[in-house]
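A single protein chain has been omitted; all remaining protein chains appear in their positions.
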Amino acid sequence: MKIQVVAFGIARDILQGTTQEIALGSSSKISDLKDVLMKEYPAFSELRSLRFAVNEEYQDDDFELKETDEVVIIPPVSGG
Amino acid sequence: MKIQVVAFGIARDILQGTTQEIALGSSSKISDLKDVLMKEYPAFSELRSLRFAVNEEYQDDDFELKETDEVVIIPPVSGG
Amino acid sequence: MIDIQLKEEPLSEQACQDLVKDDSAGGLVLFTGTVRNHTKGKEVIRLEFESYAPMALKEMEKIARAAMDKWDILHIAIHHRVGVLEIGEIPVLIAVGAAHRKAAFEACAYAIDTLKETVPIWKKEIFADGAVWVAAHP
Partner (left out) sequence: MIDIQLKEEPLSEQACQDLVKDDSAGGLVLFTGTVRNHTKGKEVIRLEFESYAPMALKEMEKIARAAMDKWDILHIAIHHRVGVLEIGEIPVLIAVGAAHRKAAFEACAYAIDTLKETVPIWKKEIFADGAVWVAAHP
């Protein structure tokens, strides 16, 4: 399946764009997406943390993705 | 010697006046002044606390008073 | 910077918070005390504050200096009002500016806690059926 990921902050700089389509096997989890991103964009592994939000909620590594999900890469936040 | 005491808050209500002259033996301490006040105005013993300031500083029971001191009765404070 | 004020005129929260601003102070904490409309379930109509002014100023200054000694803060402002205050009006403001917020929170809480214990200011609550000097009796 194909997942459209959205990136903010330094994640956007690393992806060199706000959105990116990532190809994953069927019934993939966030951990699989993370593996692909880290492999294709090694700069992700240098970040202090890397979280993912699905449909505006943080989700853990074992969350199963669907093609229709809104998946957002959340690099270390720094509001306030 | 004679000490002019100044009273604020409920202490003024108890003394029925802002100032009061209190007669004490020579080389009296705050503890002596307190004893006289408690005896003449029993309502002072009902307060949560009773402190004294001499020349704008808190002083303890064993502080020796002089006639020229500015002595202020400090009933429980409630600022803020 | 330390700023201590004791006055009869209304206090300004914005003016107090502005006093502790600084291009190197990233965190500011303001405590505002307001007159509540009830105490122990009884309706308060208004409050009257009086102070032993010269000593109150000295004690507020001591609190500010102690806060500067204990925490890494840049500025502290302590403003207290006296006289008659209606419900919702502000008897006290404490603003603290620091490079880091933890110090600002702790110093501000310390200052209001200590002010309520040491500064010679007295508050009388006026009810429909009488008046009480707050905290005078156990």
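Each chain carries a letter (A, B and C) given by its place in the written order, and its residues are counted from 1.
The rule is simple: contacts are C-beta pairs under 8 Å (C-beta built on N, C-alpha and C of every residue); 3 or more make two chains touch, one makes a residue touch a chain.
Quick caveat, the model's predicted, so the values are computed rather than measured.
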item: Omitted chain's touching partners, listed by label; value: A, C
item: Residue of C:11, C:29, C:77 or C:119 in touch with the missing chain, whole complex considered; value: C:29
item: Positions on subunit A contacted by the hidden chain, ascending; value: 6, 8-10, 13, 46-48, 53, 56-58, 72, 74-80
item: Sites on subunit C contacted by the missing partner chain, in the whole complex; value: 13-14, 17, 21, 23-38, 87-88, 99, 101-102, 104-105, 108-109, 112
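The working rule: only the chains that are shown with their structure count from here on.
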item: Centroid distance [mean C-alpha coordinates] between subunit B and subunit A, Å; value: 72
item: Distance from the mean Cα position of subunit C to that of subunit B, given in whole angstrom; value: 26
item: Cα-centroid distance, subunit A relative to subunit C, in whole angstrom; value: 49
